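There's a structure below that I have some questions on.
A single protein chain has been removed from this complex, and every other one stays in its place.
Labels A, B and C are assigned to the chains in the order they are written; within every chain, residues are numbered from 1.
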Amino acid sequence: MNKQLFNSSKEIRQDKLGRLLVYSALTVVLVLALAMLYFIFSKGIATFTQNHINFWDFLTRSNWNTDNLQKPDLGAWALMVTSAETTLLAVLVTTPLALVIAIYIVVMSPKIGGRIVQPLTELLLGIPSVVYGFVGLTLLIPFLRNWAGGTGFGVLAASLVLALMILPTITSLAVEALNGVPQSYQTFAYSLGCTKWQVIVHVLLKISAPNLLVAVIFGVARAFGEALAVQMVIGNTVQLPLGLFTPAATLTSKLTTDMGNTIDDTLASNALWSLALLLLVMSLIFNLLAKLVLRRSQSRESISR
Amino acid sequence: MDTYLNLPEEKDSDIVAKDVNIYYGKQQAIANCNANFPRHQITALIGPSGSGKSTFLHSINRMNDGIARVEGELVYQGQNLLDPKVNVYNLRHQIGMLFQKPMPFAKSIYENLALPLREAGNHNQADIAKRIDRVLKMVDLQHEIGKDLNKSALHYQVGSNSGFV
Amino acid sequence: MNRYRVNQIMTGILNGVTLLVVLFIAAFILYLLASGMTAINWRFLTTSSEVGLGIRDQLFNSLYLLLLTQLISLPIALGAAMALTLYVDKRSKFASFAQGLIQILSSLPSIIVGLFGFLILVLKFNLGFSIISGALALTFFNLPILTQSIAVSLQGVPDEVMQSGLALGISKWHTITKIILPEAMPGIWSGIVISAGRVFGEAATLIYTAGQSAPTLDYTNWNPLNPASPLNIFRPAETLAVHIWKVNTESLGQDAATVSRGTIVILILVVLLFNLVARYFSTTMRKKVGR
Partner (left out) sequence: MMGKRSAFLTGLTVIATAVTLTACGGQSGSKTASSDKALSGKVTAVGSTALQPLVEQAAKDFQAKNPNVTVNVQGGGSGTGLSQVAQGAVDIGNSDIFAESKPCVATDKITEHKVAVIGFAPVVNPDTKIKKLTMAQLQNIFAGKVINWKQVGGKDEKIVLVNRATGSGTRATFDDNVMKGKKSLKSQEQDSSGAVQKIVGSTPGAISYLAFSYLTKNLQAVALDGVAPTTANVLNNKWKIWSYEHMYTQKKASKAAVAFIKFMNSDHVQGDLVKKLGYISIKDMQVVKDAKGNVTNK
C-alpha cells in the first residue's frame, strides 16, 4: 500500500494560498465592477422612475432641454449617433495604421521597431487628453477650417483627434497579438518558400485575427469613453451629425460639459447619469459583438483543425 | 469499442487500469480500457493519432483533472490513483512524465534543471550543482552545453532537445 | 504580377506608411516640446505654483499618486488576471461574465469613475479631497486596464509550460509564480508602463477626488501624518495633468499659456523617461526569457 499518496504536502498548502490570493483579487475587481454598475444603473434609471421621462422618447428624440421641468424635452439619440460616428471614423482611420506599425515592429524590423517606433507610439499614451484637445483646437481646427471652410469644429475634428489618441492603444495590443503567434509558424512558412508578405497575411494576421480584433475593441472602448479632448473640438451642439463638419456632441462630451452645473437628484443630473448608463449599455453591446466574432472565429478554427 | 491490453498477471504489475472511461464533455475518448503495466518493463502504447494515448497517460499522472472526466480505476501499488483524496503532487513525485513536445522553461539551462530539485525540497546548492553535473554526464551533453548552462534554455529547443528535458 | 513583386510592393508600402506615421508622431511631440521648452528652467521645476508659477509640487504629487496607484492596483490586477487566465475554466459562464464585466469597466469614461470616486470615497467614506481618494479612484480606473493587459501577457505563455511544471510535481502556485510569471514578465512590464502613462496623464478622474489645489509642501518634513508633509495621504494634491487642465480652463493672465506648455513638456519628458526605463528592463528581461 502506498500510503504516501494521501499525505498532504507543501504543494497542497502552496496551492491553497495561491487560490486564496487570486480569487480574492478577482473578487475585489468584480465587486468593484458590480458596485459601479449598480451605482450608475440606480442613478441612471431615476430619469425614468422619478422624473417620468418616457424611455422610448429618451432613446429616439434628439433634443436636450432640461430647463422646462413641466415639459422636458430630452433625448439621447443624437448623442448616441455622434458617439458611434466619431468612434467608428476614428477606428477606421487608426486601425490600418496601427496594424501596419505593429507588423513593422514584429516582422519588418524588430530592432528599429522595438527601439524607436514602439516607444514613440507609446509616448502618446502619456499625453493627457486635455493636451490633445488643445492641440486639436489650435492646430487641427484652423487647418480644417482653411481646407474645408466652415468653423472646423465638428465630427471630423473629433474623429481625427480620437484617431491619434487610440493609435498607441491599438498598436501596443496588436504588437502583443502578433507576438503571440509562435515563431515556429513563421519559420515553417518561410521554409515552404512563402514571401514575407505571404507570411504576414496568411500566417500572422490570420492566426492573430481574434486578438487583433480585441485590440481594435479596446481602441473603440477608449475612443468611446474619451471626453475632455472630444469636448474641445466637436463643438458641443446636441444635434444629429449630418455632415463631417456639423458641430455635434457625444454622450461623454455632454456628460462632461454639464456635470458640474447640475444639482444632485434633479432631472438635469439624473439625465446625465442616464447617459452614463447608455454608455455602459453600448459598451456592453460592443463587448457582446466582439465575443460573438471571437467565438465564431474560434469555432471555425477548431473545425479546420 | 472495448480495449483490452492484457499482458502479464495483475500481481506483477505496478499500474493496472480497470474499466477506464474518459470523456471530454460529452465526447468519449477512451472506452472501457483494461490494462496491466508490468514492473521493470517498458510498455509502449501504440495507436493512430487521436486514439487517446496521451489522454490515457495524462490521467495516470492526473494531469487532466478538471479537463476530462475519468471513470473507472487506475490502481498504482494497490491504490486507486483516481481517488479524489490522492495528493496529486506526491503522485507526480512518484510517477514522472515526459511530453511529446519539449517545453523548457524560459530560464537558463541550469535553472531549468535546478528548479524541480529545489521545488522538491532540495536547497543545498552544492548538491544541486553536483546532481546537474551527474545528469549531464549521464546523457553525455556535458561538453555540448556544459559551458552554456547560464544561457536561456529556449535557444536549445530545436537542436538537442531530447537531451535534457 | 508574381508574388515576389507583390511582396516587394507591399513590404515597401508597410515601411513607407510606418515611416510616415512615425514622422507624424515625432513632429507632434516635437511641436509640443518645442513650444514649451522656453518655459522650462530650474525655477519652474523647483518652486511651488503659488510662489513662483513652478510645478515642483505637481510633479511630486503626480509621481506619488502614480506610485500609490500602482502599488494598490498591481497586486490585485495580477491576482485577478491569474484567476481569469489560469484558474477559472475559460469556457465557463462565469469566466465570460467576469471578463465582460472587466471589459465594460475599462470602457467607462474616466469622468464617471471620477464622480463615482467623489460620491463614494470623498463624501461617503469621508476621505475628503485627498491623495488616498485620488489613488483609489485611479485604481478603479486602472484596475480593469491593467488586469486585461496582464491577462493577455499570461495567455501568451504556452499552456504546455503549466503542464510541464505540474508534471514535475511542482505546485500549481509555484509553477505560476516561478515559471509562468517570469516568462510573462516582459509583457506585463509593458502593460504596467502603458497603464502608468495613462494614469499619469489622467485628469478627469482626479478633478473630483484628489482635488485641484496643491498646498505648498515642506520637503524636509517626512512625517506622513503631518499635513504639510509630502507623504501625507490625506492632503489634497493637484497633479501635472490636472494642473494643465486647470490652467487651460480657468486660469488667468499671460503666464497661463506658458505654464501649461511648460507643464506639458515636463509631463512628456517624464513619460518618456518611464518608457525608456521600462523598455530597458523589458528588453533585458526578454533577452533572459528569450521566448
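Note that in this section a contact is a pair of C-beta atoms (placed from the backbone, for glycine too) under 8 Å apart; a residue touches a chain by one contact, two chains touch by 3 or more.
Since the model is a prediction, treat every value here as computed from it, not as a measurement.
**Q** Which of the displayed chains are touched by the chain that has been omitted?
**A** By the stated touch criterion, the chain not on view contacts A, C.
**Q** For the chain not shown, which residue from A:L5, A:A268 or A:A290 touches it across the whole complex?
**A** A:A268
**Q** Consider the whole complex, including the chain that is not shown, and state which of A:Q14, A:N236, A:T250 or A:N287 touches that chain.
**A** Checking each option in A:Q14, A:N236, A:T250 or A:N287, the one touching the absent chain turns out to be A:N236.
**Q** Using the touch rule from the top, list residues of subunit C that touch the missing partner.
**A** 50, 118, 123, 128-129, 207-208, 211-213, 215, 227, 236, 246-252, 256
**Q** Could you list which residues of subunit A touch the chain missing from the display?
**A** 64, 66-67, 69, 134, 137-138, 141-142, 145, 151-153, 231-232, 235-239, 247, 249, 256-266, 268-269
The criterion applied here is as follows: only the chains that are shown with their structure count from here on.
**Q** If you average the Cα atoms of subunit A and of subunit B to get two centres, how far apart are those centres in Å?
**A** So the centroids are 45 Å from each other.
**Q** Find the geometric centre of each of subunit A and subunit C from their Cα atoms only, then give the gap between the two centres in Å, rounded to an integer.
**A** Distance between chain centres: 16 Å.
**Q** Which subunit B residues touch at least two other chains?
**A** 89-90
**Q** For subunit C, give me the residues that contact two or more of the other chains.
**A** Residues 158, 169-171, 174 of subunit C touch two or more partner chains.
**Q** Enumerate the contact residues on subunit C facing subunit B in the complex.
**A** Interface residues on the subunit C side: 89, 158, 160-161, 163-171, 174, 178-179, 182-183, 287-291.
**Q** What does subunit A use to touch subunit C in their complex?
**A** Residue positions touching the partner: 10-12, 14-15, 17-19, 21-26, 28-30, 32-34, 36-37, 39-40, 97, 100-101, 103-104, 108, 114-117, 119-131, 134-135, 139, 164, 167-168, 172-173, 176, 179-180, 182, 195-198, 200, 211, 217-218, 221-222, 224-228, 252, 255-256, 259, 276, 279-280, 283-284, 286-288, 291.
**Q** Help me check something: in the complex, which residues belonging to subunit A touch subunit B?
**A** 1-2, 4-12
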